[in-house]
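With one protein chain removed, the remaining protein chains of the complex are shown where they sit.
A, B and C are the chain letters, set down in written order, and residue numbers restart from 1 in every chain.
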Amino acid sequence: MDKTLPDLATAVAGITDGMTVMIGGFGGSGAPIELIHALIDRFLATGHPKNLVVVNNNAGNGHVGLAALIEAGMVAKLICSFPRSADPVVFTERYLAGHIALELVPQGTLAERIRAGGAGIPAFYTPTSFGTDLAKGKPVEVFEGRSYVQERWLKADVALVKAHLGDRLGNLTYRMAGRNFNPLMCMAAATTIVQVSRIVDPGSIDPEAVITPGIFVQGVVEVPNPQQEEDLNRAKAVYPEAAE
Amino acid sequence: MDKTLPDLATAVAGITDGMTVMIGGFGGSGAPIELIHALIDRFLATGHPKNLVVVNNNAGNGHVGLAALIEAGMVAKLICSFPRSADPVVFTERYLAGHIALELVPQGTLAERIRAGGAGIPAFYTPTSFGTDLAKGKPVEVFEGRSYVQERWLKADVALVKAHLGDRLGNLTYRMAGRNFNPLMCMAAATTIVQVSRIVDPGSIDPEAVITPGIFVQGVVEVPNPQQEEDLNRAKAVYPEAAE
Amino acid sequence: MTQKLTPTQMAWRAAQDIADGAYVNLGIGFPEMVAKFQPPGREAIFHTENGILGFGEAPAAGAEDWDLINAGKKAVTIKPGTAFFHHADSFAMVRGGHLDVAILGAYEVAETGDLANWSTGPRGVPAVGGAMDLVHGAKTVAVITDHVTKDGKPKLVQRCSLPLTGVGCVTRIYSSLAVIDIVDGHFVLREKLAAFSVSDLQALTGATLHLDGAVADLDVPAL
Partner (left out) sequence: MTQKLTPTQMAWRAAQDIADGAYVNLGIGFPEMVAKFQPPGREAIFHTENGILGFGEAPAAGAEDWDLINAGKKAVTIKPGTAFFHHADSFAMVRGGHLDVAILGAYEVAETGDLANWSTGPRGVPAVGGAMDLVHGAKTVAVITDHVTKDGKPKLVQRCSLPLTGVGCVTRIYSSLAVIDIVDGHFVLREKLAAFSVSDLQALTGATLHLDGAVADLDVPAL
C-alpha cells in the first residue's frame, strides 16, 4: 500500500465542479496553501473545478490560499464560522455583491458536525445556538430540563489537509495549533488529500503519537518547507502573481 | 496547581454510596487494578462505598479488579457491552441470581455515549442497534432515508483510569491498546482519578503527544509497575487474598 | 456433509476476496483466522475495536504484553505503521464507513441481510460487544458460518428467529458449502462445492437461492 502522490497537480486532479471540499486550517495555521494554489492552477489552465462548496473555519485573508480560491471565482458557497480576518476584502466584496453564498456555523458546532460526518453520526444535539438566529428552522429538544438544538453531520467529497509528518500508509502528525480542523476533515471526506512537510517510513511515527491513522487518508504529497499564510500576507503576496 | 495524590487510599476516598463510577480498560488492558483494589480495601474497612453503578466494557474476569469489586458486593448495576470473559463466574452468578442489574450497550455506542457525556452532547443518533432488542423504547429517526436510534449521553460521578505517564497538571499518555475507554472516561466524569506508572515534570510529555489534557483530570496517583489482570488471573490470584 | 469446508477453509476462502490495502475487521473466533490466509502480494490492514490499526501477528508465548491485545483479548504485536487510538475514534472508523470489510460469525442470516449473532435468547448472560456497530459502516459485511446448525437446520433463512444484531446489513456469506451474496433481499448463489447440486444446497437453505449467471466451483485447498 502506497498512498504517496508524485506532485501537487496529481493530488488535486480528482476534484470536479460542484464538489464539497473541506479545507483544513484555522486562519493560516494548518492551512494547506500549496494544495489550494495547485487547485487554482488547475482552474486557470482548464476552467475547472468551479462552483465548489468550501468548508473552512474562515473565509480567507489577503490574496493567497482560500482568499485566492475565492478571488479566482471557484467557490459558490462557503460554510464557516468566522469570515472575518485582517484583510477579508475578497470574501466580503463577493458576499455583499451576492456572488457567494454563506452558511454561518458556530465554531464548535462546525467541528462537531465534521466529526459526526466522519463518525457515522447523522445528527446530534448541542446547547450551542439555542434561542439564536442560527438555530432557526432546526429541531429543538429538551433533555433533563435544558433545551438543545439538533445539528446534522457534515461530509465532503474531498478534504485538503495540511499535516507535518506522514507515511505511505497515511498516518499523520501535525504541528502545534496547525492541528485544528485537519484531523476531523480527514475523517469526514470521501477522499482526503494531505500535504506533509516530510514523508517518512512506516514505523518512524511512534504508534502512540499518530494523530490521524491512515484509514482516514487517501493521498499524501510531500511539500517541504510549506508556506504560511501569515508570512505571505505580511509580504503582500498575491496568488497567482500578476504577469510581468 | 498540583493534582498529584499521595497514595491510593486518598485517591479513592471521595467515592460514596450509590455513585456512578466509570472504570477504564478493555478486559485487563488499561484496567486500573490498584485503584479498584484500593476501593475494595475501603469497603472492607468501612462498609462503603456500596450500591455503585459501574461503567466498564466488560464485567470482570477471575477474582481480581472489577470481578473482585463485584464479588465484594459493592456493585448494584453494571453498564457494559460484553460481560463475558475467560472466567466470568463472579458476575454471571450474581446476575443470574438477580443480585446485580445489567444495562447492555453496544461497544461503539458505549464509547460514543461516554464521549458525548464529556463533550456536552446530550443525545445523538447512530445506526447501531436499529431494529434490535437493544433499541427498544428508544426514539428512532430517519435521516437521508436510513433509520437511526437516538442514544443519550453517559456521565459519571467518578472515573477510575489507568494511564502511563502523567504530570501534576493532569496531562496523560497511555500504553498501546491500554488507551481504549480511558481518555473518554476522563472527559465524562465529574472527578477523574488516574493511576499512572510514573509522574513526570510538566513539559516532559511532548505537547503533541498528550492524549488527555489535564483539564479532564482531577487527581493523579503514581503506581509504579502496575499489575496486569491477565497475569493475575494466570496466577489464579484472588483479591483480597484469603486470610492465612 | 463430510465434504463441507472446515472453519479454516472458510477463512481461507474469505481471505481470497480481500484486496491489497483493504481495511479489515475480523470478528472474534473463526473470522480471526482470515488474517493467516492473505494471498501473496496482498497486505490488508487489520483494525481491532479496542484501538489498534495495522497490528501484527500473535507474539511468541511468554512474549505477550497484555496492554497490546485485540478485541478477542488475545495478545498481538505492532509493526511499522501501527497506530493506537481510543474507543470513540475506533468506532468512528467502524460506524463512519471507513472499513472495507468486516467479517463476523453468525447464528442465522436472513435473505434480507438481517444478522443474528449475539444472543441465543433470554436465558444466560447477554453480551453484544462491537458486533452491532461492526455490521454498520463496512463496505462489505461478510459472514463466515456453517451452512446448517449441528442439528442440520438451515442457518441461512427467510427471517431470523433469534434476536437481531442488525437489519439488512450482511452483503456476503462464506458458508461451509457455498459463497452467497445478498442482493436486494435475495440470496444469490455465487459458488458451491462441486459435490453439491444447486438443489442439494437449496434443500439445506431456509430461503430461495437465486442464480445470477454461472455458479462457480467453491475450490478450497485442503489446509
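In the analysis below, a residue touches a chain if its C-beta (ideal position, glycine included) is under 8 Å from a C-beta of that chain, and two chains touch if they have at least 3 such contacts.
On a predicted model such as this, the values are computed, not experimentally measured, just so you know.
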Inset, instruction - Taking the whole complex into account, name the chains on display that the unshown chain touches. - result: A, B
Legend entry - Touching residue (missing chain; options B:5, B:64 or B:187): B:187
Inset, instruction - Among A:128, A:171, A:195 or A:218, choose the residue that contacts the chain missing from this document, as touch is defined above. - result: A:128
Legend entry - Residue of A:4, A:92, A:150 or A:191 touching the missing chain in the full complex: A:92
Legend entry - Where the missing chain touches chain A, by residue: 26-30, 57, 59, 81-86, 88, 91-92, 95-96, 102, 104-112, 114-115, 126-134, 174-184, 211, 228-231
Inset, instruction - Considering the whole complex rather than only what is displayed, give the residues of chain B touching the chain that is not shown. - result: 1, 115, 117-121, 167, 169, 171, 187, 201-203, 207-208, 210, 213-216
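Note that in this section only the chains that are shown with their structure count from here on.
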Legend entry - Pair exhibiting more inter-chain C-beta contacts, A-C or B-C: B-C
Inset, instruction - Averaged over CA atoms, how far is the centre of chain A from the centre of chain C? Could you give it in whole Å? - result: 36
Inset, instruction - For chain C, write out the residues touching at least two other chains, lowest number first. - result: 78, 84-85, 88, 91, 94-95, 136-137
Inset, instruction - Pull out every residue in chain A that's touching 2 or more other chains. - result: 119-121, 207-208
